[in-house]
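One chain of protein is taken out of this complex; the other chains stay put.
Per-chain numbering from 1; labels A and B assigned in written order.
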Amino acid sequence: MEQKKSTKYILIAISVLFIFVMLILPLFSILFSALKEGFAFYLQAVTTEYVRSALLVTLLATVIAVVVNTFFGIMAAWLLTKFSFRGKQVLATLIDIPFSISPVIVGLAFLMTFGRLGWTYPAIRAINQFFGTNIRITFALPGVVLATIFVTFPFVSREIIPILNAQGKDEEEAAALMGAGGFTIFRKITLPQMKWGLIYGIILCTARALGEFGAVNALSKTRGQTFTLPLEIDALYMSGTDTSITSAFAVSSILVIIAVIVLILRNIFEYRSKNSKGIQ
Amino acid sequence: MYVEMRDICKNYGNFRASDHVSFGIEKGKLVALLGPSGSGKTTLLRMIAGLETPNSGDIYIDGQRVNDVPAAKRGIGFVFQNYALFRYMTVYDNVAFGLELAKVPKKEIKKRVTELLELTGLSGMEKRYPNQLSGGQRQRVAFARALAPNPQVLLLDEPFAAIDAKVRTELRNWLREMVVKLGITSIFVTHDQDEAVEVADEIIITNHGHIEQMGTPMEIYKSPDTPFVAQFIGRSSIVEHYERLLGFDPVEGATHAVIRPEFVRMSRSEPPQHMSAAERGIVKDVIFRGNHLDVVVDVGGIPIVTERSLEKDPVEIGEQVYVLIYRLYIFDENQTYLVENKEMQEGEVFYI
């Protein structure tokens, strides 16, 4: 069919301009601001005691969140794609809840559960009194970890469920009829099918866990101890001096680089999984 | 000629979809474009419709050159392979769509749509959406939609491909009746020879971007012009070393022959006539085909397929039988020769 060339170019121009101004420009703006005071300053800014502590906390929370959510994602995906049962749709919707909830509410939810006014607080206090310990969940590392798990909860399952749905369950059923056990079926059939989606889900989960801000912000108050990188960036930016703002961007650049790597990997994996589907 | 293609060429990159194609179709005829997939039949249909532009050559409809006439102005109704019914419109809106665009008054649209839905047996389904219809009903909606603006030519791209076997036969008859009733010149694309033979007045056989043969189903069946047609049409099996068979001399340069079951008669006892032409063979296989048996007979190393009525006494594998071969299509690279068995020239009536 004949297409008007002018329409095509106008639409392409609009798209390119929009994506450039809204998405690409901010990226360069961060890198530019980060290096404003020179490279020496940059190195110094990203290696302060606070940043190192924040990096450790961030990595800890991220690793735990990724492990937990990968395990959960696989379990949930297996359940939702291999079986049919009543309430399946409801369950699928509930799993997706963390996507649509304000991170601030997540923080609040944990405060109301484990905080000083939370309903589990008497139990926690009793345990602490009995064992002479000082376990705290909110305003401490467990809270940060829990909040990170919450916000990234459906990331892995959401990536692999559509893939497994598209594949159907014929192969698993065939294997089960031949007498294969659950773990063998998973390892030999399901895992290869969802490999790229799983990897991508893990990467996405990692990126989101590294960058979580709102939920953690509500649950973490001690800079240098329970602060994550985004909180450290916030603290630097909010202190308002020129150098601290540049430092904030310097620390941000670490997360930007990770984000760009995630995007590149995403494209590679999407390409791979499209291709491997094509072969079948 | 009502629709005419003159020396049409069409390339997609290095792929030549149409290679100097010329043919003409008379008014009111129902014509099938038949060929294997990738033979260029759909491209021809789309060029007539104006959905593709030929690289060279002319297209005429009703004596007028339409190469530069936009698709919607060529007076063509097009039924797409998967019908392309608008999913967010009701049956009524689908059929009315073309008329609304042509700014036909509402009243007339209503009259015409009602009439078409009646004609296609879809009355009462006006308010349904395409996903609420069966495959056959969707095809009829597509048909009604294509007919709504009163086209002069109806084009159908693989109209029965998406329908299951049982309904397909029904729809074939229905389509044939409709087209005859309306007297509209129609061209449909198919890769199914049974479909073409049963439905079409004329068949155009395409292969590798050119036309192999055009003619009535009977002509094409009885006298295929080219080796391709001989093999493509009918239940053809190809045999080598045909010269070993009694009554056939080798044709120079032609090493293969096409043999069809109806060219062969098999019997358990010696045939009363043409003893000199009768071959002896061993039954290799007997296959039940529902309404008859296929018997594969090995004649001097050449497997020959024959049909046997279920009414006759059955033959068994390993049994010795007699086989009479009336004729063969012997072919070389370019040509097909219809060769009668010279041992039985007295002219027994041959019928299919």
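The rule we apply is simple: contacts are C-beta pairs under 8 Å (C-beta built on N, C-alpha and C of every residue); 3 or more make two chains touch, one makes a residue touch a chain.
The rule is short, and it goes like this: contacts and distances are computed from a predicted model.
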Hidden chain of the complex, named as in its UniProt record, picked from "histidine kinase", "Sodium:proton antiporter", "Sulfate transport system permease protein CysT" or "Indolepyruvate ferredoxin oxidoreductase beta subunit": "Sulfate transport system permease protein CysT"
Omitted-chain contact residue, chosen from A:L35, A:V63, A:L91 or A:L141: A:L91
Among A:K195, A:R223 or A:R266, the residue in touch with the chain that has been omitted: A:R266
Sole contact to the chain not displayed, among A:L25, A:I127, A:A166 or A:L191: A:L25
Missing-partner contacts on chain A, residue numbers: 1, 4, 7-8, 11-12, 14-16, 18-19, 21-27, 29-30, 33, 68, 72, 75-76, 78-79, 82-85, 91, 93-98, 100-113, 117-119, 146, 149-150, 153, 169, 172-173, 176-177, 181-182, 185-186, 204, 207-208, 210-214, 217-218, 229-230, 233-234, 237, 245, 248-249, 252, 255-256, 258-260, 262-264, 266-267
Residues from chain B at the interface with the omitted partner, ascending: 49-51, 71-73, 76-78, 80-82, 84-89, 97-98, 101-102, 129-131, 138, 145-146, 148-149
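Simple rule for what comes next: only the chains that are shown with their structure count from here on.
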Separation of chain A from chain B, taking each centre as the mean of its C-alpha atoms, in whole Å: 58
